[in-house]
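The excerpt is restricted to a subset of chains, each kept in its original location.
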Amino acid sequence: MGALESIVAGAAANLLAPAVLFFALGAIAGWLKSDLTIPEQAAKTLALYLMVCIGFKGGVEARASGLTAELVSAGGFGLLLSFAAPFAAYAALRSFGGLDRVTAAATAAHYGSVSVVTFAAGSEYLRAIGVEFGGYMAAVLALMETPAILAALLIAGAPGRIQASAQSARFKPTLWREVFLNGAAVVLIGSFVIGVMSGERGMARLDLFVNALFQGALCLFLLDMGLVAARRLAEAPQLNVRLIAFAIGWPLLSANVALLGAHALHLSLGDASLLAVLAASASYIAAPAAMRIALPKADAGVYLSLSLGVTFPFNLLVGIPLYHAAARLLYG
Amino acid sequence: MKLATRTKLEIFVEAHAVDEIERMLRGMGFRGCSVFAGVEGAGSHGSWRQTGVEEAGMRLVVTIGAEQAAQAALVWLENYFAAYPGVVALSEVKVLRAERF
């Protein structure tokens, strides 16, 4: 089978995966303004469940394979990517995107940081087509959440700004807690550590919970993401062609930078693909929460519409198989 | 019924600020408060909806206390709203057991 054919086959298989189809169902229902809703607390619980599974499975596998040099290089490179990306994204959003300083910085934080569900979809894709990757990638995911947020604060000069008024000074502790101890990071890292500590014995007890249900929970969560993405797009007067171009072009660029780095570091094909997915993904939980505290003047309509309404669907439907195809060309 | 007049503040703020605002209210002399979660809304910062994916929820903090405490809280809140989204409404209410407010 030629490279192109295999790319097309991979893309088609991805589009027929139930999880992707449920996302499409949600998006269509949202677009048609159906009254379908996923109860808010159910969606939060599903997100929590997905993070527990990703962290725990990753930890168990990382223990089995030993915490190798690959974890160090993948983790280090992920940290670097997450911290460096916002500077480039900021420049692009200011000049090409025409955003104001604060909104550009906040949006840059989203694109430097990562999306847990995109990672989940990416790893399910690799599993479905039989490509192996390291359990420690769950730890890399967790490591890549925060640096981009710090970078965006530096860019916006926020830590200084925040001390300006008496009121915002009070919010510094809240901000630092939000940055370093946000629920998503705590659950991901915590579950990873629990996975490492409890190992195969723990997995024996949690096997069905963590593995057999994962796909189903992902389907339900993506149904909700589809609804939210459609609504975000419909209610986003701020979006223009340039911003949408950024939201598609950036992940393409970012994924390829990640692939080149991963290749240079001799990471495996699967790890490289997941790093590309992470680099291409944009945060929609940790980053907005921090930005609401640190940069309240940034326009949330912009960063959430781009991240949830454009980049997330693009990565889910097209990006994931594409990045993996690029990885195969590179690793060829 | 012996009723006394007190001041009620209804403060709409983002969820992340609630702890700090409760602390502030205590500091200004309020002896209690109750917090409710909204499901959706709109204002000058655009519209929001409480979903499971985005954690954008606004809270309503209701507190009843002395006129003076309310005035002090308003000064703090004016400052706060200069940076963050939100709204406060003040009204008069009658309460039982005036000594508790």
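Order of writing sets the chain letters: A and B. Residues in each chain are counted from 1.
Note that a residue touches a chain if its C-beta (ideal position, glycine included) is under 8 Å from a C-beta of that chain, and two chains touch if they have at least 3 such contacts.
Everything numeric here is computed off the predicted structure, so don't read it as measured data.
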List, for each labelled chain kind, its number of copies in the complete complex. A x3, B x3
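Everything below uses one rule, namely that only the chains that are shown with their structure count from here on.
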Indicate the whole-number Å distance between the mean C-alpha point of chain A and the mean C-alpha point of chain B. 35
Under the definition above, what is the set of chain B residues touching chain A in their complex? 14, 16-17, 19-20, 45-47, 49-56, 76, 79-80, 82-85
For chain A, which residues count as touching chain B in their complex? 38-47, 165-168, 170-171, 174, 178, 224-225, 227-228, 231, 235, 284-285, 288-289, 292-293, 296-297, 299-301, 304, 308
